[in-house]
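Handing you this structure, nothing more for now.
Apart from one protein chain that is not included, each protein chain of the complex appears where it belongs.
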Amino acid sequence: MCRWLAYSGSPIILEELLYKPDHSLIDQSLHARLGVETTNGDGFGVGWYGADTDAPAVFRSIEPAWNDRNLREVAGHVASPLFLAHIRASTGTAVQQTNCHPFRYGRWLWVHNGLVRDFPRVKRELALAVDGSLYTSIEGSTDSELLFYLALTLGLEEDPPGAVERMVGLVEDVGRRHGTEHPIQMTIATTDGKSVWAFRYSSEGKSRSLYYSSDVRTLRELHPDLPRLQEVSDETRIIVSEPLGDLPGAWNEAPESSYGVVREGED
Amino acid sequence: MCRWLAYSGSPIILEELLYKPDHSLIDQSLHARLGVETTNGDGFGVGWYGADTDAPAVFRSIEPAWNDRNLREVAGHVASPLFLAHIRASTGTAVQQTNCHPFRYGRWLWVHNGLVRDFPRVKRELALAVDGSLYTSIEGSTDSELLFYLALTLGLEEDPPGAVERMVGLVEDVGRRHGTEHPIQMTIATTDGKSVWAFRYSSEGKSRSLYYSSDVRTLRELHPDLPRLQEVSDETRIIVSEPLGDLPGAWNEAPESSYGVVREGED
Amino acid sequence: MCRWLAYSGSPIILEELLYKPDHSLIDQSLHARLGVETTNGDGFGVGWYGADTDAPAVFRSIEPAWNDRNLREVAGHVASPLFLAHIRASTGTAVQQTNCHPFRYGRWLWVHNGLVRDFPRVKRELALAVDGSLYTSIEGSTDSELLFYLALTLGLEEDPPGAVERMVGLVEDVGRRHGTEHPIQMTIATTDGKSVWAFRYSSEGKSRSLYYSSDVRTLRELHPDLPRLQEVSDETRIIVSEPLGDLPGAWNEAPESSYGVVREGED
Partner (left out) sequence: MCRWLAYSGSPIILEELLYKPDHSLIDQSLHARLGVETTNGDGFGVGWYGADTDAPAVFRSIEPAWNDRNLREVAGHVASPLFLAHIRASTGTAVQQTNCHPFRYGRWLWVHNGLVRDFPRVKRELALAVDGSLYTSIEGSTDSELLFYLALTLGLEEDPPGAVERMVGLVEDVGRRHGTEHPIQMTIATTDGKSVWAFRYSSEGKSRSLYYSSDVRTLRELHPDLPRLQEVSDETRIIVSEPLGDLPGAWNEAPESSYGVVREGED
């Protein structure tokens, strides 16, 4: 199990979201409420976009997020209009930087919570399905990174929802041929630095939790007394494995087997 | 909060105690039951004595114990008749090897669970009380290591119970002069490789949990069907922050403000 | 031995100085030319100031700089008008984050190359000379950090040259009383985010190497064909343990037993 967060909106200092909310992502590294495990201490990562159109920065570490000083420093001094953060609880693969999310390819980032069931049984066949030109960019040993490269192979850069759908179909097909009833369990966020796509799906129809923040205009009407809401742009959205804080009306559960996209204009 | 374990008896492979029991110390790194926190993920250490009379080995790491592969390897291949193990939950000081327990000085090892309250306020005065010849051996920044060097200064090598009593007296005296009502909270184990001394104390009279295993002869009578108990020497004893496994009659709570010693002959 | 770099001038992406020059600081972590050792692989650190007047960020790691991916990411995405970077070769103290430079206190940063000779012999007496309110902020075990806290005790924030002079005097006095002929060897840079003070000194009068970059206006006249020099502000200065690149006229050796200051206006 893991926990992740995606932010898109007015540029903010990362720690505003990663540390300051009551039930922040960093707090979830020790005290997750909605996951299979309460502890997510097998490394973390954050990927952020700057003001320009270059590739995102990725900072990943194998140490638990809760006491990592470098994460605190970076989060306290970097502002970004779009970032993904992830805290990891390994389901068996090694605790190493190349297994920490987000994974990056060119301008794209990818975070995943969940697993490919019976991964050792299907790993080779899934790896073979990755395009030859992409294969050597795989650096780690996780199912999560392999899902990213399968999605890239299947057209992520042109059609994210279609590519993820095809990726899921492939994993389910391969898994079932190998005798696995429910091959995939996932929430995923991916972004090219402009839009964020979030997915919630599982073969068994009981997916890991996923929430997205309410429209800022609605929230302002609900909470006219909160000054921070006045400062935030209308476009600001947060997608999370589990809600931050307890603001009534702020969080909505993503439906089963659904996806959403956050971008300028309508979501 | 931390958790620790001390073993003295027939030589065993470390993993027999660190990994295999139902509620092993490594399991407690993720799921402690009796502590202030359930997670002890800020590093770990194990110190063990070999067959000869040399100084003990100490293996310490800042990574969580639960997924540390080197700990698993060492624990699976090293046998010892006497060892201490510790999993750490930092109360504020840095996560670094020199802050991991056990601390070592010559033939002596030391593990601690608890804290010196308002430590920043009294640290300098306590550090000044350490003997000049010992001072430069302090490598880390924890209260726990400082307690060790105070006890060494006050005669640990000649009279462990007396030295620890004097150390506690000093810490309480300094703390109260600085306005701290309950200056110290502790369970401690220390050993010279022959005997193990364990202490349970707190200024407020509500000390962290501490248990010791029952006499092996008694356990054999209670559980004649358990083959492992037949193999273990009469002298074998385990002292732990919280019980391993659920064997009825196996564990006894150490009384408040008490100490015990495990050695050849009578304990 | 260590190597360090201080930059003050037009805001630049850190990697422009840390990675791109021919004989960059990161290159010096593997191939130092002027130091006692060619390898500086015992950790590194970089501290930088942002656009505002807040405290600097500090990113430190115990891994060698040459292959550290997070350093590369941070350096590639962070711009700063004033930063210090340091690569470490331990002279005996533990390889841990709290022993990596730069050290920070409030708005101040500090890097050091050199050593206090016979440090174990004088450590306690020097530690006692640190002001009580500063003492508990010491987190590591190096001579370098202790020099910083001594300088702070002796007025660094009001009068940097005077405070460093008094610190040197104290260390030489204590060292000689303990029988050390040449107690201190140092190059130091310290900054409050506005000015940078650099010092070169050793008791024996043979100090570690130190260089500062020439006035940008002079360099432009020498090299009218170099476009980068046209973009850099007149105020830009770099101070380094050993020169970066081989641009003729670009580097000047700092005299023995000297200090310099870089700030807006005249240096």
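As written, the chain order gives the labels A, B and C, with residue 1 at the start of each chain.
Everything that follows uses one rule, which is that a residue touches a chain if its C-beta (ideal position, glycine included) is under 8 Å from a C-beta of that chain, and two chains touch if they have at least 3 such contacts.
Here the structure is a predicted model, which means the values were calculated and not measured.
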| item | value |
| --- | --- |
| Omitted-chain contact residue, chosen from C:Leu18, C:Ile62, C:Leu150 or C:Ile184 | C:Ile62 |
| Options C:Thr39, C:Ser195 or C:Ser214, residue touching the unrepresented chain | C:Thr39 |
| Option from A:Ser10, A:Ser141 or A:Ser214 whose C-beta touches the chain left out | A:Ser141 |
| Residue in contact with the excluded chain [from B:Ser61, B:Ser195, B:Ser214 or B:Asn252] | B:Ser61 |
| Chain not shown, touching residues in chain B | 48, 50, 57-61, 69-70, 73-74, 76-78, 97 |
| Where the unshown chain meets chain A, residue by residue | 93-94, 96-98, 120-121, 123-124, 127-128, 132, 135-136, 138-141 |
| Hidden partner chain, residues of chain C it touches | 30, 37-39, 41-42, 62-64, 66-67, 69, 90, 94-95 |
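In this text, only the chains that are shown with their structure count from here on.
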| item | value |
| --- | --- |
| Copies chain C and chain B - interface residue numbers shared by over half, same or different | same |
| Geometric centre distance via CA averages, chain C-chain B, whole Å | 40 |
| Shared-contact residues (touching 2 or more other chains) in chain B | 94 |
